[in-house]
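Take a look at the structure below.
Removed from the display is one protein chain of the complex; every other protein chain stays in position.
Our next item is chain A:
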Amino acid sequence: MLDCCKRYILVVCFIVSVAGCVKTTKVKQVSIDTFFKDPQQSFYHISSDGKYLSYLKPTNGQLNIFVQSLSDNKVTQITKLNNKSIKYYFWAGNDKLFYMQEKDSLDNYQSFIVDKDGINNLLVKTPPKTKVEVIDQVIKNNNSILIAVNDRVAEYFDVYKLNINTGERKLFIENPGNIIRWISDDNGNINLAVGSDGVNETIYFRSDNNQKFKPVITNNFKSSLSPFGFTNQPNHVYALSNLNRDKLALVDFDCKTGKESKVIYENPDADIMDVVYSKTLKKLAYVTYEINKRQNHFLDDGYKEMYGQIRTLIPNQEIKILDNDQYENKFIVRTFTDKNPGAYYLYQSNTNKLQRLADINPQINEDDMCEMKPISFKSRDGLTIHGYLTIPKGKKEKDLPCIVFPHSGPSQRNSWGYNNEVQYLANRGFAVLQINYRGSIGYGKSFKNAGYKEWGKKIQDDIADGVNWLISEEVANPDKIGVYGYGFGGFSALNQIIYNQKLYKCAASYSGYINIFTYLKGFPAYYKPYQQMMNEIVGNPESDIDYLKYSSPIFQTDKIKLPLLIAQGGRDSRVNVNETNQFVKELRKRQIDVTYILHESENHQFRDMENRVAFYKQLGDFFEKQLGFEK
């Protein structure tokens, strides 16, 4: 008896000591709220004269505008919305702000102009169910800005001049029927427009207000020519173009001849993502592109020097310029890294002074976060696929439980930087693999177009190849791999376990498309050319019915055998909740372990913070359980 007791005590001691050891090597688990709560202060802007800062901050659960004086740091709350948030705002001059509210229950977006001290809140009058788009934020003569409103015909946006003092708008140009984008010049004239029949884009140009728009060049949806501003040379515009080349390049385009007159910058490996133009210098400042990490190519030495100075003030951080005053003296700067969501700064170029405004998420401790590494591998048909691998902190890069996290889109991409979902999963001990499979943007048009009609096939092959690569590198434990995605990513997660079941243990789909027919139905029925484009990108619902059935998880329920987590919003317009219910019902009838999270009031993406946090908690628990994690 005594012996028995002794042995028991020994075992207990052993367990306690082992548990103790495990605890000490374990990385601190950061709470879910920390990752997924709304930021405190965001969307910083600076007034044209550089005297006021503005930002959005949640009050009463909604985002409202605040203005802060840079001279005495006095903060004024400009809007007091308590049932919907600010969707969008900007400084209209030095004293007024233009803002747009989120959609109300009647599908109306309402826009207002308000003084910087919160008085004179003027409604921009528009009929119900119409929308306001802003063409040019800069105040031109007559105290007006340029907007477009679709009040005449729902599909056509006409150009109006909006008087910011009275809120009155005056028709400027009537849309002939197919213009989707208007581009203004510095004088507030609109002589450049982009028209579309839904598939093909045509650039229209006129030399002055009195003339008629004439088509300059038409290109197919498979390539892109996108003008964004005039050069100093008459009739010449800056544009991003991949006409006759694979990667988007910054070009100078002659609207008179309809020809590209010169290439300003081209990167052999990546599309140009962003172009920054200095209105003060009337000159291109820099362009950005991303292969593995975001890169800047400077076209102006002054900007290059300034960047260098900011970098020395905030070392080891990626830097983005968000806004500036009209003198290009004060800049709103945002920083970030893979481990840090970053902060907002105010930079004054004349004094080289940097002032920290706010952290995006002050509770994130950089030391607890995990490193994100760019990776690449060859697909089975020889394409180079880029991606990112995040290894949980304090773990060896070997035999890890792993979550594959394909991005949504598919014509989007993963970028290097802080990602709260990735960091959350890595913090829970999973290696996270993100893959820029074919169809992703940023790597040229042939790579993007390679994803057409391959949603259920080659794109899925790329993801599976990524997993196999991860196994061959011995990073992943082949018995502990899960797949999770949102939207198209959720669609991919489901497709992965349907056609590559052996690679995975489980899958989670957050608003994942389960039926491509429904996805296609989501696009307007009356646009024949548009339907043709969708037929080419996604598939023709009439002639490609077998492929679409093959790719749509809802038709393949009998092939699903692994545990699933499905999250769905009841108001999702892209994924029909009735279909998801039916899908879950059929799986459960077949004794598949399905965790189903349904929030009736949510849309494609969960807006309510509680719902979001609850979802991520269940997601984490699901993977911990399925991938054999002891808590």
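What we mean here is this: contacts are C-beta pairs under 8 Å (C-beta built on N, C-alpha and C of every residue); 3 or more make two chains touch, one makes a residue touch a chain; residues count from 1.
Here, contacts and distances are computed from a predicted model.
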item	value
Identity of the absent chain, which is to be given by its UniProt protein name, from "Protein TusC", "histidine kinase", "ABC transporter ATP-binding protein" or "ABC-type sugar transport system permease subunit"	"histidine kinase"
Which of A:D95, A:D338, A:E421 or A:E579 contacts the chain that the document leaves out	A:E579
Contacting the left-out chain in the complete assembly, out of A:I264, A:L322 or A:L520	A:L520
Where the unshown chain meets chain A, residue by residue	105, 515, 517-518, 520-522, 525-526, 541-542, 545, 552, 554-555, 570-571, 573, 576-579, 581-582, 586, 600
